[in-house]
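Structure, as structure tokens:
Note that this complex is displayed minus one protein chain, with the remaining chains in position.
Each chain gets a letter, A, B and C, in the order it is written, and its residues are counted from 1.
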Amino acid sequence: MSLEPSDIRRLLDAFEQSDWNEIRLSVDGVEVFISASDEAAPPATSPRAAVAPPATPAAPATTTSASAPAAATASSTPAEIPAGEAVRSPSPGIFWRSPSPGAPPFVEVGQHVEAGTVVCIVEVMKLMNRVVAGVAGTVVAIVVENSQQVARDQALVVIRPDAG
Amino acid sequence: MSLEPSDIRRLLDAFEQSDWNEIRLSVDGVEVFISASDEAAPPATSPRAAVAPPATPAAPATTTSASAPAAATASSTPAEIPAGEAVRSPSPGIFWRSPSPGAPPFVEVGQHVEAGTVVCIVEVMKLMNRVVAGVAGTVVAIVVENSQQVARDQALVVIRPDAG
Amino acid sequence: MRPRPLRRVLIANRGEIAVRIARACFDEGLECVAAVSEADRDSLAARLADGAICIGSAAATASYLNIGAVVGAAIAARCDAIHPGYGFLSERAELAQACAEHGITFVGPPAAVIRRGGDKVAARRAARALGIPVGEGSDAIASVAEAGRIAADIGYPVLLKAAAGGGGRGMVQVRREAELEEAFLRASTEAQQAFGDGTLFLERYVTNARHVEIQVLADGHGQVVHLGERDCSCQRRYQKLVEEAPAAAVPAHLRAALGEAAVRLARALDYVGAGTMEFLVDLDREAFSFLEVNTRVQVEHPVTELVSGIDIVRQQLRIAGGDALGFTQDDVALRGHAVEVRINAEQPAQDFLPSPGRIERWTLPQGEGVRVDTHCHEGYVVGAHYDSMVAKLICHGASRAEALDRLYRALGHVRIEGIATTVPLLRDLVGHGDFRADRINTRWLEDHFLPAWTAAPGRTGVAA
Partner (left out) sequence: MRPRPLRRVLIANRGEIAVRIARACFDEGLECVAAVSEADRDSLAARLADGAICIGSAAATASYLNIGAVVGAAIAARCDAIHPGYGFLSERAELAQACAEHGITFVGPPAAVIRRGGDKVAARRAARALGIPVGEGSDAIASVAEAGRIAADIGYPVLLKAAAGGGGRGMVQVRREAELEEAFLRASTEAQQAFGDGTLFLERYVTNARHVEIQVLADGHGQVVHLGERDCSCQRRYQKLVEEAPAAAVPAHLRAALGEAAVRLARALDYVGAGTMEFLVDLDREAFSFLEVNTRVQVEHPVTELVSGIDIVRQQLRIAGGDALGFTQDDVALRGHAVEVRINAEQPAQDFLPSPGRIERWTLPQGEGVRVDTHCHEGYVVGAHYDSMVAKLICHGASRAEALDRLYRALGHVRIEGIATTVPLLRDLVGHGDFRADRINTRWLEDHFLPAWTAAPGRTGVAA
């Protein structure tokens, strides 16, 4: 199966007539990305589209124009993890910073938490596990990007315990 | 499933009443080897049996008492392959030195062959491919043991071409 | 839009139901294209289909729940129909609506029917108007105070439920008046979070209840038939573990009444396609009450297929293509008994902890009257993104006893390694005396079977 120019044209026509937000399709290395919104500009009447031709089979083509989802840009991914007590994942799963898409994150760097405060969710097969801080202290790092896969025992959030 | 002592006893009884030659059974690491013949002695009235207890799962138990088949003992497996022209396997398969079990080998070390002389068979999925010498010369090595698996292009027999 | 024969179907789902739809398309002589997330690019459905199109990243919100991506994929891949399977977008009227707007056939009821059926309060109102019992419950409740008045009227225990809900979310049991306020707030919050609508209703809680549902098929030409009922009373946290057809524990006159009620309700809703009417049967009082309509194919549809000989997914495709049903209610003959178990990648002894991972060994039994619906195979990686069901094992027999014997033996021949599964639990369940005798209700699994099973020696700490 392959995507022909006429297929993409029909897709663009349909997109214009709809209230869809974003579509990212790919067939055999041909990737189509259509987004109703531009990072800076307000939603344009004409959708913004990018079509990447097939690359070498070893490296599938991707568009680089994607605007990162809000939650992901908000997360910090430090190259070095500051010292402190790590909150670790109880299972393999998906790391979520907020209780639902669009909701504010459970915690931000710099925020003070108590032992038992929910700092994130690890989702595994539709089971939402709330992960809590083990100690009272200050969040010094959020190690994982929102919506990323994590392994069991992987450090998710680092807390510098209160002096005392 | 497991082999109990009573199972092995029944098997030995049956073996004694039969004209079977050799049985090698194994179930979950328990290996039973019964042979009607002894290497040195003529066929005994009481069969020779060996039972190996289960070893560690990583290394399945084997009896070391097996007498190697005649064809295998006859083959030479030199540590170093002498110089010469290698006859290579045309495909993956099983290496056979003789046209049928019990028959004399096609060639022996020291024997002179012509270009086109059959030196062995490589069996692949019941297809018997006769492998021929590419040059006239003297067989200086038979590199593979009879009935062993070989890869495509693996050297099977080495021939020192006639001078000239 | 006037229906037209289908040619090429987009499978807008994943897992075993995507495989099931690919098979139905093959059987109907239709082409199909699998819409897959990045995690499912190499899935069995993608391989069985005539083509595959990736519709976004592994997170369902970016792919299987993205209406634009699904409809856009159908357009780009030149599909003239979309089969939504179950879960994901299958009961979202917006998808049916978007299909209609873009000239694509939605394999399911029209958007208006999904809206009517999916709104529990509206569906109950429709049922009540037809004289179908809807339980001693209420319409939408405005306040805790109103809930208190109604509960006092019908008597505790009662059940609070989300009007827009399903799958047990937004559903809270209230044993006495003192618990009501806290329960109301909890249910309402859950309903708001899960469905974007906190509206609740309330109903009498039945102690000795069976969950029984009727499979309905309705074509676009006024013909509505039912294919008998399924009993799905073996539930844990409102998730079904075992389903069977027929509901042998329910008296025949009640089953007949359920079938008749389901057909009348489907007619009243102008239903088109395959649908399920769920009922609660009160075994003590020999009475039933309507619960809700599911406007899609169900996970447990195979048990009905095995007893009726009718392929429900193929019927969905034919109805969507404008065909009339080729049979009447009188032609539907149910034969024998069928039981399905859901094999999940979970550790039942560890509170059903999900067990993702690579399947190192995967061998399922083969035999007469043994059906396996699955997307898994050796080397398949069960990921964390989607639900934990890895296979459905369905057995058919001339009698319930024969079907259960077959299922018990079949479960003994399942060899799965690399992930933990619910197989050991299911085998013990299917072999349990209460279950064999059909002496259970919707609380049996959680209140009786599981506590004893979990407490059995050597159970904990062992990855099943």
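Keep this in mind: a contact is a pair of C-beta atoms (placed from the backbone, for glycine too) under 8 Å apart; a residue touches a chain by one contact, two chains touch by 3 or more.
Predicted model only: the values in this text are computed from it and were never measured.
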>> Let's see if you follow the contact definition: name the visible chains touching the chain that is missing.
In response: B, C
> Which of C:Arg4, C:Arg47, C:Arg335 or C:Arg439 sits in contact with the chain that's absent?
Replying inline: C:Arg47
>> Touch as defined at the start, partner being the missing chain; which of C:Arg4, C:Arg415 or C:Arg439 qualifies?
In response: C:Arg415
> Which chain C residues touch the hidden chain?
Replying inline: 19, 22-23, 26-27, 29, 44, 47-48, 311, 361-363, 365-368, 370, 377-379, 409-410, 413, 415
>> Residue by residue, what part of chain B touches the chain that was omitted?
In response: 1, 3, 7-8, 10-11, 14-15, 17-18, 20-27, 32, 34, 91-94, 99-101, 123-127, 147, 149
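FYI, only the chains that are shown with their structure count from here on.
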>> Could you work out how far the Cα centre of chain A sits from that of chain C, in whole Å?
In response: 30
